[in-house]
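Accompanying notes for the structure given below.
Removed: one protein chain of the complex. Kept in place: all other protein chains.
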Amino acid sequence: MKKLIIALAATAAALGGLSSGAQAQEKTKVCFVYVGTKTDGGWTQAHDIGRQELQKAFADKIETPYLESVPEGPDAERAIERMARSGCAMIFTTSFGFMDATVKVAEKFPKVKFEHATGFKAGPNLATYNSRFYEGRYIQGQIAAKMSKKGVAGYIASFPIPEVVMGINAFELGAKSVNPNFKLKVVWANTWFDPGKEADAAKALIDQGVDILTQHTDTTAPMQVAAERGIMAFGQASDMIAAGPKTQLTAIVDTWGAYYIKRTKALLDGTWKSEQIWDGLKDGILTMAPYTNMPDDVKAMAEETEAKIKSGELHPFTGPINKQDGSPWLKAGEKADDGTLLGMNFYVEGVDDKLPK
Amino acid sequence: MRIELEKRASASSLFQIVSPLLALALTLLFGALMFWMLGKNPGHALYAFFIEPLLEVWSLHELAIKAAPLILIAVGLSVCYRSNNWNIGAEGQFTIGAIVGSILPVLVPQWHSPMVLPLMLIMGAIGGALFAAIPALLKTRFNTNEILVSLMLVYIAQLFLDWLVRGPWRDPKGFNFPQTISFAKEAVLPELLESGRAHWAIVFALVAAVGVWFMMRYMLKGFEVTVLGRSERAGRFAGFSSRRMVWFSMMLSGAFAGLAGISEVSGSINHLQPSISPGYGFTAIIVAFLGRLNPLGIIVSGFILALTYLGGEAAQLSIGVSDKVTRVFQGLLLFFVLSCDTLILYRIRIIFGSDRAAAEGRS
Partner (left out) sequence: MIEAILLTIITAATPLVIAAIGELVTERAGVLNLGVEGMMIMGAVCAFAGSYLTGSPLLGVLCGIMGGALFSLLFGFLTLTLVTNQVATGLALTILGLGLSGQIGESFVGIPGVKLQPIVFPVLSDIPFVGPLLFKQDITFYLSIALIIGVNWFLFKSRTGLKMRAIGDNHGSAHALGINVIRTRYLAVMFGGACAGLAGAQLSLVYTPQWVENMSAGRGWIALALVVFASWRPWRVFAGGYIFGAVGILQLHAQAFGIGVPSQFLSMLPYAVTIVVLIIISHNRRTTLINTPASLGKPFVPDR
């Protein structure tokens, strides 16, 4: 009986593997695990565009299978393990919530390379990567301060994690470098993805008197509301100009493709090393969408700031900076270290909100 | 042409076996058609869906992990539904069970004792039961509909968990990321076998299913559940209290959901985080009905549903269909299984011609 089952299983396996087996041998598999669907218009879509660029760059040298809508938790561990077992040479897990699952699977499959986005746990075959989104936020803040008539901007935030808090602070610091009295109102939507709720949050902020919007949630709904109400806004994760041709000032565009190509090249060359990478504007892991709908002098200022950040001349978190309550954080000329930034859980002066603790 | 049903004198034992097979055949047929239309090799796709996840040992372990919470929750729900209490908030009870069960490993991590794990499981079950007691209390006291209350409490429970892991329970060394400290070894539900990840949750689920099956079949309590579910009046004449039944069934299902929650967190995730369940509490409702509210049937339906999730992943990877296609396929499968079940209780006639002709033909 047992033999029969094994024989049947083997036949079935052979039948099933028929078409993929033959040609797949030559190609290296670089795999992706997504937390959302690849057409979510935001975070996951940006990663998927990066994957497509990667596929194009290496054409028929590699294959790039992916899994969508993988829930964070035990499902993630199974999904990653399935990929490791299916012959992936390198696996990108693209959500913070996949961290522990990635760590566990990485320990089990020492020969497979793992890359986890936005986390902080690394291993011999597990690298982490992240993008210095805050550099873009700082530029946005400067533009906001120039463009706002009322001196108040609204920030639609998702969840109080360090990355979001860091973004809020960078925006406020950028704005204050232009207008020291600039205020920032924050609304927590408690979701990454709910167009209706994001639109409601946008309306609430506008009704409370802000005349510039920026968002750290995924859909273009806030941009649409801004367009309808005739105020300016910034896009998030992808270029949202289509949703607000007369509204978008610029957008932080996640361009993961550059990074994926770099790492895949290292893998194929055999030079891949586990690193904790935190790339910024200069590395091309994020780019600014064209500066639109603003006067030339504002545009020139934004471009100058961007160039200064790229060259390393300007670090957005450079003292003197006070915390929200007025107590000093950084002395004049002092730069924030990456550790503090990555675990940021306090506001800087000028943010008009109480940080949920 | 129209379709008419005729009730059988008694449930057909033939169709009890044939109906699932027919459902499978129809699903395969329609599934093949769908994959063919999407330009995929149907044989390959169906193989990935139904066979591939069953071929490897590690994958069988994963099947058990996925099925365990579904079965455990659904078994509890079956008692609720049989007694006519509509608890649809198992997801919330699952969440609160996970939170209450995690009190020890999160707040007193320095306490190392073999007592930790059993206490966690008990606390998880109690947490779930108490959370389910809220709709029970409101129903018996204020006559408040339990469907609404239990559903609304799901959102409240999830937001509460969110607040905990981003606030007071956050791991101080975790760069302020939203999760608690990892559980110590003695707070982790051990694995069953060397060969994979499956842990004790599946055993709890099977024991619960058999236990409830025994209760429903051989114990007075089971009879009470059935009678009160059929007719509250009849139950009262038999001396049963529908009020007590509300408490019993809600708290039992809450306890099972809570146990499932803490088992999942302790056995699979090893810490608390904002999302701990991909909707187990809701999927379990389907599992319960797919299993015809019979605990033994629920074991089967729990595994089948778990298989469609694993198969969906396998199909995404090996033939590159999107997760949407796998969800459509899952929906199709459920529809066919549900419709074919009709054959057990009814004969189906397809009648050609007008209503009148059919009526005359019969008389």
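In this document, chain identifiers A and B correspond to the written order of the chains, with residue numbering beginning at 1 in each.
Note that in this section a residue touches a chain if its C-beta (ideal position, glycine included) is under 8 Å from a C-beta of that chain, and two chains touch if they have at least 3 such contacts.
This is a predicted model, so every value here is computed, not measured.
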For the chain not shown, which residue from A:W188, A:W256, A:Y291 or A:F317 touches it across the whole complex? A:W188
Which of B:S113, B:S195 or B:T342 touches the missing chain? It is B:T342
Can you work out which residue in B:M215, B:I285 or B:I299 touches the chain that's missing from view? B:I285
Which one touches the absent chain: B:E52, B:D162 or B:E224? B:D162
Chain A residues touching the chain left out here are 37, 39-41, 45, 154, 160, 185-191, 193-201, 203-208, 219-221, 224, 228, 242-243, 352-354, 356-357
Spell out the interface residues on chain B facing the chain that's missing from view. 3, 5, 7, 81, 138, 142-145, 147-149, 151-153, 155-156, 159-160, 162-163, 166-167, 282, 285-286, 289-290, 322-332, 334-335, 338-339, 341-342, 345-346, 348, 362
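Everything that follows uses one rule, which is that only the chains that are shown with their structure count from here on.
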In whole angstrom, what separates the CA-based centres of chain A and chain B? 34
For the complex, which residues does chain A have touching chain B? 9, 12-13, 15-16, 18-20, 37-38, 65-75, 77-79, 81-83, 85-86, 96-97, 100, 120, 159-162, 190, 342-345, 356-357
Quick one: which bits of chain B touch chain A in the complex? Just the residue numbers, please. 41, 43-44, 47-48, 51-52, 55-56, 58-59, 62, 65-66, 159, 162-163, 166-167, 174-179, 182, 197, 264, 268-271, 273-278, 309-310, 313-314, 316-318, 320, 322-324
